[in-house]
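Quick one: the structure is below, questions incoming.
Yeah, one chain of the complex is gone here, protein chain that is, but the others are all in their spots.
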């Protein structure tokens, strides 16, 4: 089986978890990857500042879609402060596949959207490395 | 003696012929070499379409000043049609010294001023090679 | 395509050409490198790399204003390259050839220096749906600044420009038409001569995006009667430098674009006067090495012959279109007739994102491009967010297309699980 497109990724891509919309979401944010135009929108429903439900929508490659799908699973039950701590390495570990720098941007798009929605952080999650 | 700065050139530079102005000139034109800012102004006095008198003024390097001085000598007695025929090679032969491309522009400046004054030709005299 | 000597198209001896491109001897991920992204940027023959090397080893110096030997040599070669470019596109004078950074800057130069002076509120600018963003965004910015309208000539079901719209959209209100000669997505060759004629008939000027034509086929600016024409050295075996061709009378009448050294005649505290063409539009120290190396790139293309380059790419495109149509489900955008397109083929694989397609190609050593290829309006028209694109040049062989098609099948298989 192909390294990058190993079962798990393809499975999440073809059968994404938490795909859809939350009509009465507390937080909604959409952003795109300027390199390829892929878009992701994420809706979050909170209860006592804890993520009760989360859904994503949008089009993208297997990497960004699987990353979104897997990230959705992780978010449920987390506090907004927990979410702020999620970083690039968390995503890479979650996906568990080797990625070049361009594909890393795909992988990070969902996290970027979440952080922008939750904290108004408009930059890539790896910006801290460089600033 | 130095090849480029052989006696004749330096002599014309230090003691230019036909240097000055003609107050009632029929044709007057001034131009500069954009590469170095050197300027030459030439006044021509005609009689029956023949150059009766000519004077030049301006600042410049030994090459452009000597070229002007020597060219003035050549112009007297020529018709405007004769002048139109003068070309790059004429100037190079007149000076009789080896010149790199940048210095050729210095050497050609006086001829350029004359042609622009007489015919409104605004381009370098060697333009024809390229157009 | 002859079966006995499969590495030959009608146009070129690819095996011999490949010897001149050191980068193509490489393997990537253990597979021989197959470079199919020449529409983005081309590889360079050793002769061009050597020209760069020689410049820095022997006569790196400032042009125009140096009296010393190195500077004289650099100047002669830099201006000599300009004249070679002039001849390559058959411009009347070297004064009509302006070095820029790239096609994009060439077009922006026209938008700023011609457009801001000549486009007024209520005027119309016409472009096409086939354009690269560099021939759209500068006109959007200009139209917005001036209160002008921007209109698009549409694309038909075969990926060709709608000829009748050339007549209906380009009207007396039109002051400028901006059109490509060849699309970098569909490969479509446009009826550029007809477009230019129509522009002139209504008194408009025409800006031709030749980024995908000058490198790939004979282009003659005088027979086209183009007003402005833009292209990039890096897409034609050369360095990172751009070219703007402009008719002398138009360039003369324009105000300068960037201000600074070299483009001036005299600077006073309260005003300045401008240098002669083409230097009026070249502010500051130019990319000297890059200008000079264009000479070697053009020598190389001239030795091949631009007619042969075009024939070769046409044959490759025909071969690829033929083979790719056999892969189930693959959708090719743009004309299916190789005579109507350049050697650029963008396609979509159902259910598979182009990024994933390109990544799987990469692991086979094949470089293709995934994305909107700087043509979002065109992708929007096709209802696609992105496509995968393979583009060919003088060093590509039919065998590489076989490998492309094989890998396409593999992509489908992986995603079927």
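A few points about this structure:
To keep things simple, chains are lettered A, B and C as they appear, and every chain counts its residues starting from 1.
The rule is short, and it goes like this: a contact is a pair of C-beta atoms (placed from the backbone, for glycine too) under 8 Å apart; a residue touches a chain by one contact, two chains touch by 3 or more.
Note that this is a predicted model, so its numbers are computed, not measured.
Only one of C:61, C:76, C:250 or C:384 touches the absent chain when the whole complex is considered: C:61.
Contact with the chain not shown here comes from a single listed residue; of B:62, B:80 or B:116, that residue is B:62. For chain A, the list of residues touching the undisplayed chain reads 32, 34-37, 100-103, 123, 127, 130-131.
Residues of chain C that touch the chain left out of the display are 22-23, 26, 28-29, 33, 35, 37, 40-41, 43-44, 48-49, 52-53, 56-62, 65-71, 101-105, 107-108, 111-112, 132-138, 140-141, 150, 152, 232, 234, 239-240, 242, 256, 258-264, 266-272, 283-290, 355, 358-359, 361-362, 366-371, 374, 376-377, 380. Touch with the hidden chain on the side of chain B covers residues 2, 4-5, 10, 14, 35-38, 59-63, 65, 103, 106.
Just so we're on the same page, only the chains that are shown with their structure count from here on.
Under the contact definition, chain B and chain C share no contacting chain. Centroid to centroid, with C-alpha atoms defining each point, chain A and chain B lie 74 Å apart.
The multi-chain contact residues of chain B, meaning those touching 2 or more other chains, do not exist; every residue touches at most one other chain.
Touching of two or more other chains is recorded for no residue of chain C.
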